[in-house]
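Missing here is one protein chain; the remaining ones are kept as they sit in the complex.
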Amino acid sequence: MQTNFTLEQLADPHVAESEKILRRCVHCGFCTATCPTYVTLGNELDSPRGRIYLIKDMLENGRPADEEVVTHIDRCLSCLACVTTCPSGVDYMHLVDHARIHIEKTYRRPLMDRLIRGLLAAVLPYPARFRAAVVFAKLGRPFVPILKRVPALKPLGAMLDLAPASIARPSDAATPGTRAPQAERRGRVAILSGCAQPVLDPGINEATLRLLSRLGIEVVVPEGEGCCGALVHHMGREEPALDFARRNVDVWIREIDNGGLDAIIITASGCGTTIKDYGHMLRLDPAYAEKAAKVSALAKDITEYLSVLDLPKLEPKRLNVAYHSACSMQHGQKITLAPKNLLKVAGFTVRDPAEGHLCCGSAGTYNILQPEISGQLKARKVRNIEATKPDVIATGNIGCITQIATGTAIPILHTVELLDWAYGGPQPQKLSAR
Amino acid sequence: MTLIPHTETDAAYVIRNAAAQGTRLSLCGGNSRVGFGNPVEGAEAMSSRGLSGIVDYEPAEMVMTARAGTPVAEIEAALAANRQMMAFEPMDHRGIMGTSGEPTIGGVFAANVSGPRRFVAGAARDSLLGIRFVNGQGQVIRAGGRVMKNVTGLDLVKLLAGSHGTLGFLTEVTFRVLPVPQSIETIVISGLDDAAAARAMASALSLPVEVSGAAHLPQTVKGRFVGGALPEGEATVLRLEGLAASVAVRAEKLAAVMKAFGPVSRLGQDKSVTLWREIRDVHPYADGTQKPLWRVSVAPSIGHQLVAALRLEAGVDAFYDWQGGLIWMRMEADPEAELLRRYIKALGGGHATLMRASEQVRAVTPAFEPQPDAVAALSARVKQKLDPAGIFSPGKMAGAL
Partner (left out) sequence: MSEAIEFLPPRPAVLSRRTAIIADLTDLLPAECVIHEARELVPFETDAFISYRRLPLAVVLPKTTAQVAAVMKYCHRYGVPVVPRGAGTSLSGGAIPQEDAIVLGLSKMSRILEVDYANRTATVQAGVTNLNISEAVGVDGFFYAPDPSSQLACTIGGNIGMNSGGAHCLKYGVTTNNLLGVKMVLVDGTVVDLGGKHLDSAGYDLLGLVCGSEGQLGIVTEATVRLIAKPEGARPVLFGFETSEEAGACVTDIIGSGVIPVAIEFMDKPAIEICEAFAHAGYPLDVGALLIVEVEGSEAEMEATLASVVEIARRHGVKTVRESQSAAEAALIWKGRKSAFGATGRIADYICMDGTVPLGKLSYVLKKTSEITDSFGLRVANVFHAGDGNMHPLILFNANDPEDAAKAEAAGNEILKLCVDAGGCLTGEHGVGIEKRDLMRHQYSDADLAQQMAVRSAFDEGWILNPSKVFPLDGRPAA
């Protein structure tokens, strides 16, 4: 579509990029149909096309962000269903990233909002702080009903709701070091431990380590890696996000230089989407552009990597698995068939819930910052999943696991936990507890 | 005396004069539906039969243009020569009306005639692509065109179809035609009561076998079809059409499912053609009487409830043409218009049209289902825009229409 930017505006590489993205949009409106917030709220302002238009108007006029624009951009889950749908190839992800950075730079949020966002940014990406917060959350839980009644405090209530009731047992899955494979060595990979996942569910990476080890893959947990940066990136906090990215790039480049890596394995698709975007995020940083691109090229979701290892076909089991594809998996990384095929080969019966393209409402910190919309999406997702009458739900993202688990009694596991079990690992605790 | 213009220009002239003088005109084609609609006082008849002949027929494009007064027989013969047909199977009203006029193609569209393929292939309105007509001011108006897809402007074509000559004088019609199906077969399920038949039909119509006709013929009428050749018991009949190989396969499938409802038999090509023509033309009630005859359109699933409810209170005989979307009802004596229309409303809505009755009955019974006030008012305003002087059979369809 037509754009109106001055040459001066276009000198800013962010604006220049956004202009290119906007030019591709033909305003056909297809994206509205698969957008979870449009489907829920029925207002074009809460749809990709509406947001694209709001962003266009804001950027063209060189305006600081205002309350209205912020409201509608904040409601975006960044699920990227629109990117999958868009026939024109509009790169909505980088457009909304730019808009969020612009908001963060030009808009002063209300006090409570600032505090909560600051709290999330200061705690979530750091496992030790997050672990402490979870302990603290237990104490705060009795206050949830009160918090939920005060609009500005609703996010706090949501946060406490989501915190796990018990603290995960300590695990050494995140301890730095190299794990030699149990079988003949076929490859060497690094694994991302991440920030929130080891606190919420260390079993995922434990299962990954066991499975890879049995398959002859040497796995290194590199010293010094940390949060991928997605959490702050989605809040528009560009510099902290880039710092996280640079730190991880350094760590992985070090591993590539010492011993080489076939892949960087990620077991949370939310992180995977961001790490695969490092090359883009750091494209303007001459010191990092090349290294970041290299890292992005090596980043692989665990199911993506397992797919090339040719796992043997197993006898069918009598277990119905509803596969929930995380948005970051299906829309962010376009990985749609690999996890389901792996499960099928491993003998599970895989069921596809209706409206699989719709987000569960987790979306990073979205379930904390937008609890109402998130709750509606969760209910819808759970309804669709339960309609397939599954014994277990499988997915590839810790955010979805946490979110969906609070809405259903059906156990929800990471795909890799089921695969580890099928290929000789222990039965996942969530299943044995039944 | 009937006015019979031979050119469109003449027709426009006549109408302009009539409008200026306030002369009422009763527009018609071949008069095969004379006696239908509310009686109109003091109107001079004006027929389109002077405007006759096929103007253009492109079999390869499946489109025909004909002057409004062209006899239907002529159209059908021309189509048949190219193995084509009007997919909406226009019924011939002469049997039930006891008339002898020559049906015209303009009349078919003016009355939006349809047949047992109504649900799948539409009524006349659905095949009508374009028209020329003279409005009540004597202006020649063109609407629609000759292509199948056309959303250019307001669809006056639909409005004129089924307006029974109360909005304009059709002079030319362009319509879509389709190839005649290679093969026809009928599945007959015997011995079902009305309610069971409704269930059987709903089941058949939800199968992927493309049923193109579905009717239920209770005992009272069954013997009147195909010279009494239908098997013992009530007959629920389902028509399949298409390529011979395909019809055979579909018939097997349909018969297999229908067995659960009752004994299944089949009718081949010739008998099927006869049967469906007789259903189309409401053969059992082409009885030479003036017993009130209703054409009732309701949601298929409530049809038997309507008939059952009426039977408790009135002398009624009925059969169901479901893919035509109709119940045909012949009343023994009183038309029971109020009762019938009250039940239709109570059962979820629809409409009953009095096709035939004695003059005394017609004089006091609205032929068309009375409309809710807002719709009636809207229709009257529409009529006023096409026929400002109110000369085209005022009152034929309802109060002002």
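Worth pointing out:
As written, the chains take the letters A and B, and residue 1 is the first residue of each chain.
Keep this in mind: a residue touches a chain if its C-beta (ideal position, glycine included) is under 8 Å from a C-beta of that chain, and two chains touch if they have at least 3 such contacts.
Values in this document were obtained by computation on a predicted structure and should not be read as measured data.
From the options B:Leu178, B:Ala196, B:Val273 or B:Leu339, the residue with contact to the unseen chain in the full assembly is B:Leu178.
Check B:Leu243, B:Ala346 or B:Ala363 against the missing chain and you find that the one touching it is B:Leu243.
Touching the chain that is not shown, out of B:Ala143, B:Ala197 or B:Leu275: B:Ala143 (per the contact rule at the top). Listed for chain B, the residues touching the missing chain in the whole complex are 58-63, 83-84, 112, 114, 118-119, 122-123, 125-126, 135, 139-143, 145-159, 161-163, 167, 178-179, 198, 202, 205-210, 242-243, 245-246, 248-250, 297-301, 325-326, 348-351, 353, 368-372, 374-376, 378-379, 381-386, 397-398, 401. Not every partner is drawn; the one left out touches chain A at residues 1-3, 23-34, 38-39, 41-45, 49-50, 53-54, 57-58, 66, 68-69, 72, 85-90.
Operating definition for what follows: only the chains that are shown with their structure count from here on.
Separating the CA-averaged centres of chain A and chain B is a span of 61 Å.
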